[in-house]
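Written out below as structure tokens is the structure these notes cover.
Only one protein chain is missing from this complex, and each of the others stays in its spot.
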Amino acid sequence: MSEIASLRPLAAVLVSAVAIPLIVASHRRPNLREGWTMLAALAKVAIVASMVPGVLAGDVYVTDMGTFVAGVGFVLRADALGMLFGALASALWVITSLYSVGYMRGLDEHGQTRYFASFAASLATAIGVAFAANLVTLFIFYELLTVATYPLVAHDETAEARAAGRKYLAYTFGGGVAVLTGTVLVFWLTGTTAFTPGGIVALAEADPAIARLAFALLAAGFGVKAALMPLHSWLPDAMVAPTPVSGLLHAVAVVKSGVFGIARVALDVFGPETMRELGVGLPLAAVAAFTLLTASVIALRKDNLKRRLAYSTVSQLSYIVLGLGVLSGNAIVGGLLHIPAHAFMKLTLFFCAGAVHVETHTDDISNMAGIGRRMPLTMVAFAVASAGMAGIPLLAGFVSKWYILIGSVQSGQAVFAVALLVSGMLNIAYFWPVVYQAFFESPGDHDEKPLVESVLGGRFGPGGSEAVAADGSGDVRPDGGSGGADPLGHTDHAHHGGPPPGGWEERGWRGGESTWFMLGPILASASGAVALGVAPAVFVFLRIVRTVAENVGVIG
Amino acid sequence: MTDAIVLAVVFPILAAVASLLAGLRWDRSGWYVAALAAVVELGLAVSILLSVLQGGRTAYELGGFVPPAGIELVADGLSAPVLVLVATVSLAVLAYARRAGPRGNAFYTVYLLLVAGLAGVILTGDIFNMYVFLEITGLAAYALVASGDDVRSAVAALKYLLLGTIGASLFLLGAGYAYVATGTLNMVDLAARFAEVGYTSRPVLASFGLIVTGLLVKVALFPVHSWQPDAYATAPDSVSAYISALVSTVSAYVVAGSVLAVTQSELKRMLAYSSVSQFGMIVAAFALLSPTAAVGGVVHLLGHAVIKGGLFAAAGVVARQTGARTVEEYAGLASRRPVSAGLVAVLALALVGVPPAVGFVGKWYIVLGAIESGAPVVAAVILASTLLTLAYVARVIERMYFADVPAVEAGGERAAVAADGGESTAADTGVGEESPVSPAMIAVVVLAAFAAVALGFAGTAIQSLLEPTLQGVFGT
Partner (left out) sequence: MSAVVDVLLTRYNYVAVVVLVAAGLYLVIGDRNLVKKVIGMNLFQTGIFLFFITTAVVEGGHPPVIEEGVETYVSPLPHVLILTAIVVGVSLTAVALTLVVRIYSEYGTLRADLIAEMETDD
């Protein structure tokens, strides 16, 4: 493993930062503005991709920008783990940018310049998070990421969006304070915060009580963005943001930065060995297992599609954390692999939800019966991605879950394997109805959905009156997310979601259902999810993950 | 370069007189004299800093009398950078005041007196002399606060004057006790004699308590902070920016100095616990008696001056552009004045301590120092204060970016915003009749925002600068 002094990690961060002024400057010419975004996205992918072969060969690209505070450098370092997140985020940014263009223009959204500028800023900081070489640098970009994404969360400028933005800031800055405290503790204990594969050696000999405290603070701080329960509640609220933002939050950058932070802490700060000695892996895994089960159950009862997806994210992220907490080689590989796997699948799901929203202004699952006729390609992609979520073989989710399962059984913690399997079933339970009714039901003829429409634990009466009320007027639900009374000037639309009178019209299978700006990204990320599942060994992510695990020393 | 030290104090006073005299002959000469003086002052400050960098602590004996009997002016690793900061901000505020500020020659005369007072407070090595300079600073500040057009500024100035005088008098009383206890007023001497007399002797404790209380009144620390909001709110914008950034800063610098001189006492830790404000944080940093935290304190001191000064200047710019002065009125500012709003946002976030801005660096050192010296409660308080700061800062940012433009101003701009994603069509730096904002004013704010971020990367430089001074104090 050799270190190569290179400006490429810095360039990868800066390329989208440079795009921000260009985007702002060309706010009067939308085509040019989006051109900058695309240019920056492609350049970023190219820069990151150019480092992949070297990283796989064991090289590390380092940009050292001097000392930031005493004893801590401001250093960017593209190693295998950073490359996993960096490659993922930059690749998905291209797709998301394309989709954003389709989405924002499709809805004629306001504040598009701010939107694209913030998006570019988010990506710059996300890459910074990926390539940060020590906890302080990581913290810098982590906080900046919060700042950069805040305008996206509060984009709608409604009272609800502002509240969500406030909550987002409060939660993530609160987490940031915890991370900072943990960082200071680590620095105090060891005199360094530099990431070392396998853990900082001095930490193993440090006072175990303080080391545990530091770990707890760091895990809790990053856990806020990773939406570990009970710190998850900002995530569903943030669903008021435009759908591509949800994609960014869930798949590309934000929650992944939290999970990535935990991965860094677990693998490169403490290291599996020290974690085992301190006994902090088990509590982490337990929290993750609790989260993934509870969130799946909550998801069952969400009628708003985006909210259901949000809880699905909460649960899926915990797979990753669980993999890291189990502390066995295969589980760590599985957990890390689940980062890209979940990203591709969840991005697909959100894109589909967004496409449905743009085309039909439907947000609630109960209004989607028969929508497969209107948007066949979209719903097929949705079906594929949800199958992947549930862990059906030949899809991305299966491979990563398989590794986690094996890992947890190998390390004698079969209880977590059971939790995984149960959660897989719950996944099917909350995704299948969406897919089923989209293709096999019609607005006029569909079954009741007792879990959604009845009171929890209530009697399953013969077609409760709520079910009737819900039909066709789903937008009045109190938890309706961004659905319902849309304040953005959509009042001119004849209806507020749900099928038009006379049922969904039939659109062909050749893309008549939406613009290719949106269909293209959907299909691209869906095929990514399939490719990861069919041939994981060929795909670059598994190789990167294996390199990470080898560096850490958990697999041979 | 020892002459530069005395010139740094004397020159502004002479310039103040010159400004007054020139004002008799020419109507609009004040600004030019003041600007020239500020440039010279900055040059002197930089040369002092350079000589400190090369030769370490430099002292100048006034009139050739050798301390402890004589009075000396001292430049060291702590005072030299603060002096540079003062000179820089003085110049920046002048650039700002060119368009925004009161135009009369009297204003610039008093302003130069204030600069002289501040330079004196920073450089003096004698505790009584410090009282005199504090009062010169105070007098000038009262006059500047009163120079607002609104009569309320006179009331605020009187309030400021009464409390400021009480504070300074308490300081003088403390100096008296110190003299009784040790027979000297020279600071270096005091530190040595205190050690001989013993820190637990009553006159020493009384002296310490009085000096700290007196200065805290000036720093506007809770619960003696009542004058400050009034004074800031009613004074002209240029003055608010200057006073908030410097006067309080210099006083805190003094607290720092005295705590450094009179080491070790539980009282100080108590002080640290009692306050969550920014100055509380700086005081806490010095009270921790840890070199690391002291570095953090100085960094935060510099950073806070830049950030707060910048924020006040930005508020002035916004007020002149749109008339908005309350948080409510900031609603929708981003779409009307994107540049101003962006600057306010950057400065506000720097205040919260979002890295890599300077607010974060100071906090990092202070928290690290607190944990090192076994005071986790201080660390926790400081970290918690981050969230408190965020609470009020986020409100402003949210209103600027995500609230509707108030109905009065909505008119045409609203339509322009809705038309397409473009954020604004309003010319931001418009220098029309109705928005008298000069490019220099914007430049000052931009500079402050830039410095707030850039200083974040200067943490280690400041640390190496402070090393000799701190070594002397902490004996490490």
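Each chain gets a letter, A and B, in the order it is written, and its residues are counted from 1.
The rule is short, and it goes like this: a contact is a pair of C-beta atoms (placed from the backbone, for glycine too) under 8 Å apart; a residue touches a chain by one contact, two chains touch by 3 or more.
Because the structure is predicted, anything quoted here is derived from the model rather than measured.
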item: Which displayed chains the hidden chain touches across the whole complex; value: B
item: Options B:Y60, B:Y96, B:Y131 or B:Y365, residue touching the unrepresented chain; value: B:Y131
item: Contact partner of the left-out chain, one of B:A106, B:A154 or B:L205; value: B:A154
item: Residue among B:L14, B:V180 or B:A461 that touches the chain left out of view; value: B:V180
item: Touch residues of subunit B, complete complex, unshown partner; value: 128, 131-132, 135-136, 138-139, 142-143, 146, 151-152, 154-155, 157-158, 161-162, 165-166, 169, 172-173, 176, 179-180, 185
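Operating definition for what follows: only the chains that are shown with their structure count from here on.
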item: Chain centre separation in whole Å, for subunit B relative to subunit A (CA means); value: 44
item: For the subunit B and subunit A complex, residues of the former touching the latter; value: 292, 295, 334, 349, 352, 354-356, 360-361, 363-365, 367-368, 371-372, 379-380, 383-384, 386-387, 390, 394, 398, 401-404, 417-418, 420-423, 456-457, 459-460, 463
item: Complex contacts: residues of subunit A adjacent to subunit B; value: 24, 27-28, 30, 66-70, 74, 104, 109-115, 136, 139-140, 143-144, 147, 151, 154, 157, 161-162, 165-166, 169-170, 173-174, 177, 180-181, 184-185, 187-188, 489
